[in-house]
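The complex appears here minus one protein chain, its other protein chains still in place.
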Amino acid sequence: MIYSIFTSGGTMIELTRRASFSAAHYYWVEAWTEEQNRRVFGQCANRNGHGHNYTLEVTVAGEPDPVTGFVVDLKWLKTVLEERVLEAWDHRHLNLETEEFARAVPTTENIAIAAWRRLEPALAAAKVALRKVRIWETPEIFAEYRGQP
Amino acid sequence: MIYSIFTSGGTMIELTRRASFSAAHYYWVEAWTEEQNRRVFGQCANRNGHGHNYTLEVTVAGEPDPVTGFVVDLKWLKTVLEERVLEAWDHRHLNLETEEFARAVPTTENIAIAAWRRLEPALAAAKVALRKVRIWETPEIFAEYRGQP
Amino acid sequence: MIYSIFTSGGTMIELTRRASFSAAHYYWVEAWTEEQNRRVFGQCANRNGHGHNYTLEVTVAGEPDPVTGFVVDLKWLKTVLEERVLEAWDHRHLNLETEEFARAVPTTENIAIAAWRRLEPALAAAKVALRKVRIWETPEIFAEYRGQP
Amino acid sequence: MIYSIFTSGGTMIELTRRASFSAAHYYWVEAWTEEQNRRVFGQCANRNGHGHNYTLEVTVAGEPDPVTGFVVDLKWLKTVLEERVLEAWDHRHLNLETEEFARAVPTTENIAIAAWRRLEPALAAAKVALRKVRIWETPEIFAEYRGQP
Amino acid sequence: MIYSIFTSGGTMIELTRRASFSAAHYYWVEAWTEEQNRRVFGQCANRNGHGHNYTLEVTVAGEPDPVTGFVVDLKWLKTVLEERVLEAWDHRHLNLETEEFARAVPTTENIAIAAWRRLEPALAAAKVALRKVRIWETPEIFAEYRGQP
Partner (left out) sequence: MIYSIFTSGGTMIELTRRASFSAAHYYWVEAWTEEQNRRVFGQCANRNGHGHNYTLEVTVAGEPDPVTGFVVDLKWLKTVLEERVLEAWDHRHLNLETEEFARAVPTTENIAIAAWRRLEPALAAAKVALRKVRIWETPEIFAEYRGQP
């Protein structure tokens, strides 16, 4: 018995879920002088930190299950986002409290890569294909990462 | 006389139009027990139904006409969306009142595929290339379908 | 010891928190014929139901506490919204599954009043002044209720 | 010669302008133990700080000038917001770098009051009536202050 | 037979509906020199015109009808907005094609007053109380008018 008339092979769907987190950060390169940091990073070089309401968008891909119509259970995906990303980053100072940004600068670009690295193993273990991670730093700026080619 | 300085071959543009509809649905697999349905679908298995303000985003592709600058007449595209999708789905219960979801589960994934199937023939008849259908179920969740490869 | 330089009497603040829920509903007056219902309510009279992503905005008022700077603990307020409104209405059919709308029509106006009646006793018990309830049915339509004068 | 047909006395208009700033903060009461701070403020008590994209909405009121149709010159109002609020708060850590929050907790409520106190003298000097300040901490939470009664 | 449990006198609700229109305008005072116009109005004094996607928000107030639960029929209100405002202003140049702005400057403030004057008679004729008109010129700027006191 086939419940879905929709999936007869090759019916690839991308499914995206958003989550938000609030974090502090600053931009600073240890090997540079204060003057160099200020010149390149401007206001972002303020080492007291400032912060953002970040939005994380995670896109997975697959064929919908012929019975459930699910590419992935969105409740499970929400839990993965919370356990892998939000618990580590929400209400945190990215430079001071995360391994990834102990040395690397927490730019939107690098945050997108780091989110991918946090999520991809958990999704792969469940045989879910991660397709894209998008991070919005403000409503005017976002970065996207699709993994290594 | 050439009006557009822009189109000299290979100038592919993607043009997207949004429309919204409000519908009820529930998730339920007939072959399963109530307990199975509840376990997999959670709150969505409530057979009284719940609902959403869905947003449909349709993307077509082509070269802008050298005279009008149109890939497609957006007024015509709006009419197609209304006649093919909104008349069937807006202010409807998807499980109880649509052919597609009489047996298949109306997940966001399946709704995206079904919208494609409703729109593609009308666009193909007008020689308009459908590129992508995106369905937002909430501002946090959307599915995209690009047709069979 | 005074921590807040801000509150020296009469410093009234309004604090608003949003929450969302997805529900089905229809508009129907039992005493009317189908024809009357269709004429007045149009598509909304479809008794299979349709649905919306509703947004609830709750506004409370008070002076910020001189130590904490809180009018109210927003974590507590979130719990109140969830326990009093979302547990009853989220992923529900308003006409079929709620006491308020067993007989009354679940218009946006009436939903705003019903949300007030659900929230006000819990807030009053905690000595928090409810000032306003706003319900968005779609991004184009909302109703506000401020209680009996 | 009368240019405006609109203003013949008593034509009160409220005019609102938005501006955004990104800042870090934490919630902490010095007189409390760490345990008390954690219990009341939860994740917000993390003294490394976290942050937000705040949105400031400033509402002024008056009769439109019969010649210009302006309640206030919005370019000037933008400059006031930038000079009085954004220069002090944007890309700053509110607890560590602002006078207002050296001791007071930078809750949304207190930030609204502090923004009013920064803006009101500049507007009053220009005979512009400040009516309301709204601060959004996230898209789900905002506080409003209308001054002392 | 009482259908609504909600309305037992004094249950005032405010109901708001949005509509959008796209129009061109410029700011110019005939009695002034070009230099004066440029100094006061800046870029807006460009007499070729520029334009906006305006959003009109209309708020009416009343007690919900005890049978229908309506303060007003929102389909009827939509028609009023279209006939009274959008037909006159949508896809128009406000300075060149509307009576109101033949001489008065089409600032957001004046547009709010003019929208009120267009809508109020139609609503009053239907015994609907107009409470507020809000005009958004951009997502950063809006004006509100509540009628003469």
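The letters A, B, C, D and E name the chains in turn, as written, and every chain counts its residues from 1.
Methods note: a residue touches a chain if its C-beta (ideal position, glycine included) is under 8 Å from a C-beta of that chain, and two chains touch if they have at least 3 such contacts.
Please read these numbers as outputs of a predicted model, since none were measured by experiment.
Student: When the whole complex is taken into account, which chains on show are touched by the absent chain?
Tutor: Even though it is not drawn, that chain still touches A, B, E.
Student: Specify the residue from the set E:Gly51, E:Pro66 or E:Gly147 that touches the hidden chain.
Tutor: Answer from the full complex: E:Gly51 touches the omitted chain.
Student: What residue numbers in subunit B mark contact with the hidden partner chain?
Tutor: 1, 3-7, 10-19, 64, 67-71, 73-75
Student: In the full complex, which residues of subunit E touch the absent chain?
Tutor: Against the missing chain, subunit E presents residues 20, 22-25, 43-44, 46, 48-53, 90-93, 96-97, 138-139.
Student: Spell out the interface residues on subunit A facing the chain that's missing from view.
Tutor: So the residues of subunit A touching the missing chain come out as 27, 29-31, 40-42, 100, 103-110, 112-114, 139-146, 148-149.
Just so we're on the same page, only the chains that are shown with their structure count from here on.
Student: With over half of the numbers shared counting as same, classify the subunit A/subunit B interface as same or different.
Tutor: Copies use mostly different positions to touch.
Student: Among C-D, A-D or B-C, where does the D-E interface recur, judging by over half of the contact pairs matching in residue number?
Tutor: C-D
Student: Subunit C to subunit E: how many Å between their CA centres?
Tutor: 26
Student: Can you list the residues of subunit C that touch 2 or more other chains?
Tutor: 139 - these are the residues of subunit C that touch more than one other chain.
Student: Spell out all pairs of chains that touch, sorted by label.
Tutor: A-B, A-D, B-C, C-D, C-E, D-E
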